[in-house]
Structure formats: structure tokens, C-alpha cells
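Omission of a single protein chain aside, the complex is shown with its protein chains in their original locations.
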Amino acid sequence: MSGGKYCFELELGVRDYECDLQGVVNNAVYLNYLEHTRHEYLKSLGLDFAGLHQQGWDLVLTRCELDYRSPLRSGDRFVVRLRLERESRLRFAFLQEIYRLPDQRLVLQAKAIGTGLIQGRPALPPELQALLERGTV
Amino acid sequence: MSGGKYCFELELGVRDYECDLQGVVNNAVYLNYLEHTRHEYLKSLGLDFAGLHQQGWDLVLTRCELDYRSPLRSGDRFVVRLRLERESRLRFAFLQEIYRLPDQRLVLQAKAIGTGLIQGRPALPPELQALLERGTV
Amino acid sequence: MSGGKYCFELELGVRDYECDLQGVVNNAVYLNYLEHTRHEYLKSLGLDFAGLHQQGWDLVLTRCELDYRSPLRSGDRFVVRLRLERESRLRFAFLQEIYRLPDQRLVLQAKAIGTGLIQGRPALPPELQALLERGTV
Partner (left out) sequence: MSGGKYCFELELGVRDYECDLQGVVNNAVYLNYLEHTRHEYLKSLGLDFAGLHQQGWDLVLTRCELDYRSPLRSGDRFVVRLRLERESRLRFAFLQEIYRLPDQRLVLQAKAIGTGLIQGRPALPPELQALLERGTV
């Protein structure tokens, strides 16, 4: 997120069942943290992931890049920050970073690219389209 | 399952991400193993959990009892065995046991009681009803 | 928890990845909620699950009973309440209930019985022993 600003953040704590036999949060669990933060962000804007699904719209990832910088462990608190950008006509990108609290050590950087699907065809829900056009998300 | 017979079994192996910071399979993961085995059993009888959901039928748990006898660890293989019984007019019960392989050490005993729901009301799908009436599942 | 009092509670929200293809929180995920609440409770008393493990003490479940009363769905908030009791000389029991917020509809009742292990032998860590003896947890 070099030079950019995040527009949403969510503070969470590690749950012990998220740690694996190495005693650190398992690599797959970060995708859970990232997704949950994206959904909370969308909800804060009035866009509900489950509600969209019931209306026939599915938001799906097409690509995800994850850079693991330092591990989270049992007892750690952390913040997930994000910024939403337009990636292409039909794709959006979430730039997300996780920092451990309170020392703000960088834990993970990610870029999650996605699109919308309606009846199996790529298209963005109008509300998300509007968000991306405002360019201020 | 004292005195009883199981009617289905599924052999599986521990996946490392299923182990927690104690180095053993996390307590919640056994419910995943049990559910997966129930669904494979139903599928072997032509009953598809996801397909039922799409037809409006949901199979749901109402109660689950778990006795943890010994832990599973990274690298362990195991078998999940089950027997299906009628619990009451609208409830069925899966008696399930997990044994480590190859030494057949008992890992877990469980009783999972469930029912069916259609449009939010308890009822058993006709195929399951038929199964339970045959009494030989 | 009929007639009893809970001594700790934790408020949480459903995360969308915790819901399964039926659109409700998967049955195994409730064990995650229950475990996380127990660990937060122990931490509030100065007992750290991961720290105990590093000192050679493992707290493990020996039995769990779960009564599923009503489902949680995407977007739901809920509270997990608990009470700790002595079950036998070497066993403790957590009585736990989950209620949906804000309507306080009962979601799940559970009894999680556990013990401690040190070098593979059942024993309670002194701090937990003290807690149970005070009888006021």
C-alpha cells in the first residue's frame, strides 16, 4: 500500500484454534481475516455479501497475492487495514495489510482481486460499480 | 456403539492444518470428520446433502455428544465408523466412532442427533424416512 | 445453566466464512466459539492456554455435549456465556450458552468437560486447582 491510504480497518485478536502445530497462525487463516475485513467494510457501506448472494450476485476472488512478513501468535491482537481500487472494467482490488498491535509490526500485505458474477457472468453489482466510480472508497 | 454394528466407514488421514498449538487435532475438527463421514454415507445411499438443500430440505443437528478418548496427531491415519438409528418420530441418530490406524486405538465416540427441516418446519425427507423404516441401515 | 449464573461472557459476530452451504454457521464452528470463550475467560484470570502448553501443561476436553437450539446466520451478533464448575477430582466442566443479539434467542447450550495433562498424565495445573477450590469462578 505504498503511498496510499487505507479507508477501513478492523481490530481483531488471534484465536487459539487458528494456530497450527508450529504455534503460529496458519497461512490459510489470514485469508479468513482478509475476507472478514472486506465483508465488514462492504457492510459499513451498505453492501451485504450474503444479501447480494440471495439477490443472485456473487462477489468472488479471481486472484490473491499474499506476502507473509512476520507471524501472529496466540494472544496477539492485530488490525487489518484495506483500500479498495478499480483494477479493470470488471475487476476491483482490495489492498490489505495486517499489523500486530500495539507495536504496529507488519504481519502481512495482500492484494485481493475480484469480480462480481450474476447468473455465472462477470458483472459488478450497481452499488459496487457506484462505489468504484466515486473513486474515493 | 457397544454391542452394535457400524454400517459404513471412511478412512482418512490427519492434515497438518487440523492440528492446533498443542500439536494434536483440534477438538472442533472432529465434528468436521464426523459430518464428512455422515455425508459420504448418505451419498452412498443416493442422498445428497447439498442436493437436498437445493430442493428445500435441510438436515440439521439438534444435539451432539462427543467423548474424546485419545488424541490424533500429525501423520495419523484413522477410520470413522457409523451406524444410523431412529431416535424419535422426527429425529435420527448417528452413532459414530473414530479409531486410529493401524492400531485401532479408540479416539472418539460420538452420538449426533438430527432432524430434517423443510421451510423451517421439522420433517424428514422421504428418502431418509424410508431408510429409517427399513431399520437396516 | 438452569438456575445458575454465568461468570464470563464474550460478544462476537458471525464471520461469513463460518457459514456453510446451508447459509448457517456450521455445526463445528460452535466448538471454535466455545473454545475461544473459555480461553479468553482463563486469560482474564491470568491463565494462558498457550503459556500452559509451553510449561508442559495441556488442558484437554474429555467430553462435550452440545444442544443446537437455533441457527446463527451471516450478519448475526451473539454472546457466549460460561460458568466453570468442578466435575470430579481431576475434571472441570464449562457450562456454556450462546445467545443471539439483540433478541437474546437461545442458540446453543453446551457442557464441555476437561482435564489437565502433564507429561501425558491427568492432573490440574495449580492455578486451575486453586480456582476450582475457591468455588466462586
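As written, the chains take the letters A, B and C, and residue 1 is the first residue of each chain.
Operating definition for what follows: a contact is a pair of C-beta atoms (placed from the backbone, for glycine too) under 8 Å apart; a residue touches a chain by one contact, two chains touch by 3 or more.
These figures come from a predicted structure and were not determined experimentally.
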| item | value |
| --- | --- |
| Options A:7, A:66 or A:90, residue touching the unrepresented chain | A:66 |
| Touch with the omitted chain, as defined above, among C:10, C:28, C:59 or C:79 | C:28 |
| Absent-chain contact - pick from A:58, A:87 or A:127 | A:58 |
| Those residues of chain A which, in the complete complex, touch the missing chain | 21-22, 24, 26-29, 31-32, 35, 50, 53, 58, 60-68, 71 |
| Where the missing chain touches chain B, by residue | 15-17, 19, 23, 32, 35-36, 39, 43, 48-50, 73-75 |
| Positions on chain C where the hidden chain makes contact | 16-17, 19-21, 23, 26, 28, 74 |
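Definition applied: only the chains that are shown with their structure count from here on.
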| item | value |
| --- | --- |
| Cα-superposition angle relating the copies chain C and chain A, to nearest 5° | 180 |
| Innermost chain, taking as reference the mean of every protein Cα atom displayed | C |
| Same or different contact residues where chain B meets its copy chain A, judged by the half mark | same |
| Per Cα centroids, the chain farthest from chain B | A |
| For chain B paired with chain C, centre-to-centre distance based on mean C-alpha positions, whole Å | 22 |
| Centroid spacing, where centroids are CA-atom means, of chain A and chain B in whole angstrom | 34 |
| Touching two or more other chains - residues of chain B | 21, 26, 28 |
